[in-house]
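Of the protein chains in this complex, all but one are displayed in their positions.
First chain written, first letter: the chains are A and B, and each begins at residue 1.
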Amino acid sequence: MDQDATRYFYQPVLMVLGAVSVVLTGYVAWLTLNDLSLMKPAAQKFVGLDNYARLLTDARGLAALWRTALFTIAVTTIEILLGLAIVLYLDREFRGRRLVRALLLIPIIMTPVVVGLTWRFIFDPSTGMANYVLSLLGQGRPMDWLGNPAIALFAVMIADIWQWTPFVVLLTLAALEALPSEPLDAARVDGAREWQVTFYVLLPMLKRALLIVALIRAIDSVKAFDLFYIMTRGGPALSTETLNLYGYISAFTNFSISYAMTIALVLTVVTNVALLAVYGVMFPARQGVRA
Amino acid sequence: MTAALALRNISKSYGDVAVLHDVSVEAQPGDFIVLLGPSGCGKSTLLHAIAGLHSINAGEIVIEGRNVNDVPTRERDIAMVFQSYALYPNMTVAENIGFPLKMRGLPMPERRRRVEKIAQGLQIEALLERRPRQLSGGQRQRVAIGRAMVRDPKIFLFDEPLSNLDATLRVEMRTEIKTLHRRIGKTIVYVTHDQIEAMTLATRIVVMNKGVIQQVGSPAEVYSRPANLFVARFIGTPAITLLKGVIRGSRFIADGGGAELPLRQSLKDGMRLTLGLRPEYLHRDAQGQTSCRATVEIVEPTGPEDIVILTVSGQRATAKWPAGTAKAGEERLIGVDLGGALLFDPESGERLA
Partner (left out) sequence: MMRRALFWIGLIALLIVTLFPVYWVVATSLKTVKQAFAYPPTLLFEPTFANYARVLQNGVFLRGFTNSFVVSISASVIAVAIGACAAYGLVQQTPEKRRSLEKFVLGLRIAPALIFVVPTYYLAVRLGMLNSHSLLIAVYAFVNIPFAISMMVTFFEDIPHELRDAARVDGARELRIFWSVILPLARGGLVATLILCVLFTWNEFFIALVLSGRDTQTLPVTITSFLTFQGIEWGPLTAAATLIMLPMVILGLLVQGNVVRGMTLGSVKG
């Protein structure tokens, strides 16, 4: 009977959260079916699915979608691979291990806006460290990192990878430390060399953790905004405009809220679907008896 | 005959803490050596050192005449069954058992053949395509044993393999391991804290405490001729009765004055002594033997027999009598067979006679 009392602890909160979410989603959906502008809030027309149709044929929007996908996949893959490599490199006893982990936290804790500014500073064509390092390595001409449409997106990627690879490292390290050590010892007894122990036993055991990290990074990459806003504002020539940014611009530069909401809603749905698909593939329903 | 395994003066410390202290043991081919002791006595560390998974600070590990101190684990030609079985979670049972062969470079068809043969011997062919998480404890253990057997190594190491099983299964698997040993005839080094396991399985028991070997001997030896108080207490169920007292003339006077027992051996007058008596040497009545008074405290039925906990001269004693012989609270005269008495120095714990 006391069981019921604990219901009151969480039910009101979740109900409010749920209600607000539902109302919000409903409102957003309604917005997408109308034509609203921030310029003239009073005037509105019902336009049905026009906004969605517009999105399907909007070259700029589709390009933004493509860029978002490219960014997300590239950044997540690199962060996972690089992070894993670093984890395996650091997986040993050494003095100062705790210190290193604390230091690896710093990029993650930094305000993303500040990270954007930092890298903007580093990528400055005339005085930035990036070009200086390049010149030291023999590459003569300074690169216009953020001003060249062909490389701007990669510059932003570099900033994102710098900030979030430590996250992959720390999370994977935690997962690694939670793994049982006996199967690894068993492999050594069974005749495996260290690289074989890592490849055949360690990595498969890490698979689940890595996938979760990848999922988290992917979701966050799709929603990335701060870096893009600070470093390039979507330019030059729209070369770094992701879907999220496009939505923001639609709302606050072009003042067409409805279209912005359409973009946001589509983005959410597509992300959800993609996620579910990936989740389903990676964690298929298990057959067989559980011991 | 070259010893299958020789451990010479092995010492190991973690910082200031000595975990193994000058440990020396020899195992002949076909021996079933059990490392027995309480948690933290170093038995597991020693086993891991033999496998090469832990390093040692001093001493030699010699396998069939070959010093393997600097030989990496994978080249020592040993196999190990871990306490948690340590099966590879992402591989099927067949892949688990075949893994050592894969590491050796055997081609797939040959691996398959050997895996199936081993599986048949352990009666787990039906499980070959399953994954470890789908198996019960006993099944996982068989797979672990199969994986160890498939390489036909020189020495088998077992690290408390039965601890994770429930009581009935434990007894079953114990018999299986004993049968296995008889069948394959290889040298086995087995770690456990359970003295019953040690007594039933071992050809020789190595009793350890705090990193030091207390005694090495056959089960009969460590039972009837324990080297010191530690071994006497650790081995044997129900526990041995230990009476503290002093020698007067040719008699042992128990502290508390409630028992006087004549001793065969002649010892110094006034010397303090701890007298050890296994339960079977305390008889339920005193017909024609040395006797003493005892109060029955608690009776623990175990089926055909009762474990009877007595107070003799204010000290605790344990006997094993047919069911229903004694009742709690009663006073009786019990018989003491001093033929099997063990005499210990109370200070050092060493057995004197």
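As a convention for this text, a residue touches a chain if its C-beta (ideal position, glycine included) is under 8 Å from a C-beta of that chain, and two chains touch if they have at least 3 such contacts.
These numbers come from a predicted model, not from an experiment.
The hidden chain, counted over the whole complex, makes contact with A. Among A:Ser21, A:Ser181 or A:Thr253, the one in contact with the hidden chain is A:Ser21.
The chain that is not drawn here is touched, among residues A:Val47, A:Ala63, A:Ile78 or A:Leu104, by A:Leu104. Of the candidate positions A:Leu55, A:Leu184 or A:Leu265, contact with the hidden chain is made by A:Leu265.
Of the candidate positions A:Leu33, A:Met143 or A:Ile216, contact with the hidden chain is made by A:Ile216. For chain A, the residues touching the absent chain in the complete assembly are 2-3, 5-11, 13-14, 17-18, 20-21, 24, 27-28, 31, 36, 38, 41, 86, 89-90, 92, 94, 100-115, 117-122, 126-127, 129, 132, 162, 166-167, 170-171, 174, 212-213, 216, 219-220, 222-223, 225-226, 229-230, 244, 247-248, 251-252, 257, 260-261, 263-265, 267-268, 271-272, 275.
Everything that follows uses one rule, which is that only the chains that are shown with their structure count from here on.
Against chain B, in their complex, chain A makes its touches with residues 180, 182-183, 185-193, 196, 200-201, 204-205, 207, 288-291.
Of all the residues in chain B, the ones that touch chain A in their complex are 48, 51-53, 72-74, 78-80, 82-84, 86-91, 99-100, 103-104, 130-137, 139-140, 147, 151.
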